[in-house]
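A single protein chain has been removed from this complex, and every other one stays in its place.
Each chain carries a letter (A and B) given by its place in the written order, and its residues are counted from 1.
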Amino acid sequence: MTAATYRVISARVRHQRDPLHRWYRRNEPTVLRVAGVVAFFVLWQVTSDVGMIDKFLFSSPRDILVAGAHEVTLPRFWNDVRVSGVELGAGTLISVVIAVPLGIAIGWYRRVSLAADPWLNFTNALPRAALVPLAVMWAGLGMEMKTLIVFLGGFFSVLLPTVDGVRTVERQFVDVARSFRGSDLLILRSIVLPGVVPFIVSGLRILVGRVLAGVIIAEFYAITEGLGVMIYRAANSADQADRMFFGILIFTLLGIVGYEAVGVLDRYFQRWRPALDTEEA
Amino acid sequence: MAELALTARGVQMEYRERHTTDRLLAIENVDLDVEEGSFVSLLGPSGCGKSTFLKIVNGLLLATAGEIKVRRAAANGPENAMVFQDAALFPWYSVIDNVAYGLICGGVPRGEARRRAGPYIELVGLKGFAEKYPYQLSGGMQQRANLARALAVDPPILLMDEPFAALDAQTRELMQAELLRIWNAARKTVLFVTHQIDEAVYLSDRVVVMAARPGRIIADVRIGLPRPRKLEVKRTPEFAAYEDRIWGLIQHPRPTSVAATTA
Partner (left out) sequence: MRRLIRPYTTAERVVYGLIGFVVVVGLWEAAVQGGLMQRSLLSTPSRIWSVAVTDFGTGVIWRHIFVSFQEFALGFAASLVIGIPLGLAIGWFPRVDHLLSALLAGLNATPNVALIPIIVVIWGLGLESKVVVVFLSAFFAVMVTTYTGIRAIARRHLDITRSFGGSRWLAFRTVAIPSTVPFMISGTRIGAGRALVGVVSAEILAANAGLGFYISQTATFLDTARAMLGIIFFGIIGLVIGEVIRVLERRFDAWRPQIH
């Protein structure tokens, strides 16, 4: 017999680190996250101060905050907020209120949903921005036109997922209800409606981005009143980059809040999620 | 008097929750000897630490205490190779590329690895399927390829982690018989993890019975059934006697661990 050599597999050696080391290892993700954000703003501020980037074009965090603090004291600012707010709020609300029932109706009736399919796919693939000039032709340059653009953005974001959700209803659930002689109304209420909710919520996530983009592009196109107009005017004036970024910041915050709100809804309805998911990012 | 392929002493695996002092002993204390060329099963319910122990031997996990000695392979190759349970083949590689993968990980150039993999594909009964893709193979065939990949690196010890768990009952039985055929041809040391009693008794020379909470060895049963074993042996009274004995051990586990050594 040959003299065999062996390899030893040892256990893990636990080093006794000092508390600071251990704390860092445990909290590294958070530390890096904070560091990343802080570093970004510091870098921005510093390069602006030393003149490495053009102050007129890129501003700096401090200037933006100063400009913002000044803006919120002006009544003009709050008027703009009101205008954009109404356009956003009304447009979004009306779009959801119409799109959800309509989507359920279209998805429910098989032939209708198949017939509507090419049009739904078409309007989904079409960038809504292309409709802005038409909207101006129809509704002029005022708040109605902008609300209409917001409405169109929100409507198509929710309509297609809703139709999809109704169509994807789990066959097994429907079979169970049928075997117990459930009526169509019962199926609708107890299976389809809960099943379509996750799809609607995913549509809402898309809606957030679309309605914000809608209000901005509409206001850019027809430069009357609103936060978008504030951004546009500031961008085109010399030395108003800080005001412009402040306006952009407001929309960024709105976006973050919007996505968070949808996230909350998503988690709330998580327990209704059917076993098979067919959603898309 | 046989050479030992693997010797484990005092192996322990402890999990500690991050911000508390809770300790979970996945493995309390394992003392295990495995003879060269023998087929040893680790049998027990979920949570008894059998898969964990296998992963420690393979190097995927580090134990928190204890020591394992494994026999070195010839020519500095790997000492062991693992046959995984599921999702074990890469869908983007053909069968031969999958089987060659273990060699490639060891640094063998691709062409050479494919060449060496070829005979193993035949050995496991997949002749002619070398260029097919996993989605074209049935579950049983995929596990054959899985086995071929482990065999291709020519390890002294073969580690098998419930390889037939995802197969239906008939395929599972066929694969058990196939495994014995291949094992006879390759004569490796096998450490086989399962929770099915009949599988362990049919395949092994020794069944090491484990219990959970904490994970520990509670018995070491030598299976005296003669080899080669056909599937029919499962219907014999001797086989049933072993099954009953092991079932009794599992139902009433000893609270303390037992050493499954040859000493």
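By our rule, a contact is a pair of C-beta atoms (placed from the backbone, for glycine too) under 8 Å apart; a residue touches a chain by one contact, two chains touch by 3 or more.
Here the structure is a predicted model, which means the values were calculated and not measured.
Across A:Ile9, A:Val83, A:Ala99 or A:Val136, the single residue that touches the chain missing here is A:Val136.
The chain omitted from view is touched by exactly one of A:Val42, A:Leu126 or A:Leu186, namely A:Leu126. Against the chain not shown here, chain B presents residues 58-60, 78, 81-82, 84, 86-88, 90-92, 101-102, 104-106, 133, 135, 153. Touching the omitted chain from chain A are residues 28-30, 32-33, 35-37, 40, 57, 107-112, 114-119, 121-123, 125-134, 136-138, 166-167, 169, 171, 174-175, 178, 184, 187, 209, 212-213, 216-217, 220-221, 228, 231-232, 235-236, 241, 244, 247-248, 251-253, 255-256, 259, 280-281.
Heads up, the rule we're going with is that only the chains that are shown with their structure count from here on.
The touching residues of chain B, when paired with chain A in their complex, are 3, 7, 11-12, 18, 56-57, 59, 62-72, 79.
Here chain A touches chain B in the complex through residues 1, 4-12, 14, 26, going by the rule given at the top.
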